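Missing here is one protein chain; the remaining ones are kept as they sit in the complex.
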Amino acid sequence: MERTVGGAMITSRPHSRLIGHFLLVLGLIVVVFPIYYVFVASTHSLETILKPPLPLLPGGDFIANYREAFYGGIGRIGGVGVGTLLLNTTIMALGIALGKIVISIMSAYAIVFFRFPLRLVFFWIIFITLMLPIEVRILPTYKVMVDLNLIDTYAGLIVPLIASATATLLFRQFFMTVPNELIEAARIDGAGPWRFFKDILLPLSRTNIAALFVILFIYGWTQYLWPLLVTNSNSMNTIVIALRKMISFADADTQWHLVMVTCVLAILPPVLVVVLMQRWFVRGLVESEK
Amino acid sequence: MATIALKDVRKNYGRNKVIHGVSLDVADHEFIVIVGPSGCGKSTLLRMVAGLEEITSGTVEIGGRVVNKLEPRERDIAMVFQNYALYPHMSVFDNMAYGLRNARRSKSEIALRVANAAKMLELGSLLDRKPRALSGGQRQRVAMGRALVRDPAAFLFDEPLSNLDAKLRVQMRLEIKALQRNVGTTSLYVTHDQVEAMTLADRLVVMNEGKAEQIDTPMKVYSKPASVFVAGFIGSPAMNILEAHVGVDARGIAIRSGVTIDLPEMNLPNAGMPLLFGIRPEHISVTSEERADMILTVAAVETLGADTLAHCRMAANDKGSDFVLRVPGMMPVYAGQRLPVMFDRKAVHFFDVKTRNRLF
Partner (left out) sequence: MNRATFPHKLLPYLLLAPQLAVTLIFFYWPAGQALKQSLLREDPFGLKTQFVGLANFKRVLADPAYVNSIKVTVVFSLATAFISMAIALLLAVQAEKIIRGKTLYRTLLIWPYAVAPAIAGMLWLFMFNPSFGTLAYPLRSMGINWDPLLNGPQAMILIVAAAAWKQISYNFLFFVAGLQAIPQTLIEAAAIDGARAARRFRTIVFPLLAPITFFLLVINTVYALFDTFGIIHAVTAGGPGKSTETLVYKVYNDGFVNLILGDSAAQSVILMAIVIALTALQFRYIERRVHYG
């Protein structure tokens, strides 16, 4: 990623680098400020929030607000605590991420390392799903969910979203870079398809899996339309949907301080995942789309 | 330890015929080198023995057992690949142990065998390293070690030295030879490098376009090449081959009008028959005008140090060159020089114009 210092010297002079830092800091303010500001709001009382302008620094109600969000029960959305919402969202995000990884690594393995009739047909069946995002088939998909009794279930939140052409294509692309000799050496060393997969392919795919995990976890965590459709009961809501239900903009009764706490809690886990796994995430993102 | 026998082995990819029926008997402990230009089918043949390519027809036997339908692991062979094919995420030890683990050998046996192989290949201090932390020569050794620990019926080598630099190649060549002598495992070795082929082989298989043109000891292949192809492929620079015909009284040959070579002691066939005349650069020597078979004109000179290659023409106004001569390095040769030469009568070759096979 990093260029050599010498290389950069040729194209940029100190004053132009100073302008660079200035613009980047400006960009950072635009990008980070909304998130920082929500955190600030989550540490102030409802009265302070409703009296603009809100201070730029955190206030003294951090503990009170967060305690209320976790243990006070958020009466307005049917008594479901923020803990349950976080649990639901975590289950959904993990389920989608792991489910997608498992089924796409399996199908990519079949498509790359085996020759069998209809192989290309299957490849295209999977590939074409790139063109069928959930948004273009909302109603009929919803009907399928009703028919299969999947409304208000974790399976309903997860399973329809785990078929992913993108993940399959990413694994396929990576698998195709594995040298032939490696497979042949493994075959001569007595490894069958399962051993080769477990002992060689899986360890070699570690970084790809990590990258994909981050991308898919974020994907699962930030889902909106799907959980909106397949959950009726408040206790099955994800945190994003619950947030939407907590806010009513025309209504002055909105518990803004609790909304802000919930917002922070909804943002924090995925941001942590992205930042902590940055190295894999960045590479995986750029590679998976190319 | 085992014999290997190929019986009329053929390979087609759809309608495309790649191997046109190769038969070969390899004795126990023998080191066979399969050599040929790229695309001649030598690697395919080796991979058929390994079980990595299906055999279209014919049989492959290892240790007297037909293995056509067996998986590679059931054939009791080990293979060394051109790019080594080391498992990048495993240590040197694990790379060597992997096959034994798959065969469910005991921990102590694996440890012992890897230790022995590591000692033989001087890999002892590298066992914990990952392949990426090794030099090219070390990776090559690990690849050999992986084959060695298995103690298989046969070693299969697929151009194992072609990714190494010239100096290492010579060193590893010697090591492979010594190792094979030492353990005595029957070996099949594929290469496109004729020096490697000549130096390593007990017997050579020279392949061209899916056929084995000649199977014999290196010296026989050199001194009695079975075809124009073999004559041109083995030996560097390549043998000089010229169109000629048998002279009027069958006591010599005529290369072109006025240029004849007397060969009274050879039993030449009927006069006037066209043929291909071959002689290696090292079998033409410079002599005095009166003893010369022919006077050549030097067209170009390549100085190699020990030797000098002189590219010569039969007539000064010819284009290109007709003969290449290898003369001692200290002898002064220059372009335009007239060179009286003599052919070594014991080292001339004749090939059929049509079949391009050796005549006698």
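Going by the order they are written in, the chains are A and B; count residues from 1 in each one.
Criterion: contacts are C-beta pairs under 8 Å (C-beta built on N, C-alpha and C of every residue); 3 or more make two chains touch, one makes a residue touch a chain.
Keep in mind it's a predicted model, so treat the numbers as computed, not measured.
Q: Out of A:45, A:84, A:141 or A:234, which is the one that touches the chain we can't see?
A: A:141
Q: By the contact definition given up top, give the residues of chain A that touch the hidden chain.
A: 1-3, 5, 7-8, 10-12, 16-17, 19-21, 23-24, 27-28, 30-32, 34-35, 37-38, 41, 49-54, 102-104, 106-107, 109-116, 119-120, 122-123, 125-126, 129-133, 135-144, 159-160, 162-163, 168-169, 173, 176, 180-181, 183-184, 187, 192-193, 196, 218, 221-225, 228-229, 240, 243-244, 247, 249-250, 252, 256, 259-260, 263, 266-267, 270-271, 273-275, 278, 281-282, 285-286, 289-290
In the analysis below, only the chains that are shown with their structure count from here on.
Q: Per the centroid of Cα atoms for each chain, what is the distance between chain A and chain B, given in Å?
A: The computed centroid separation for chain A versus chain B comes out at 58 Å.
Q: Under the touch definition given earlier, write down the residues of chain B that touch chain A in their complex.
A: Touching chain A: residues 47, 50-52, 71-73, 77-79, 81-89, 98-99, 102-103, 146 of chain B.
Q: What residues of chain A sit close enough to touch chain B in their complex?
A: Where chain A meets chain B, its residues are 179, 181-182, 184-191, 195, 199-200, 203-204.
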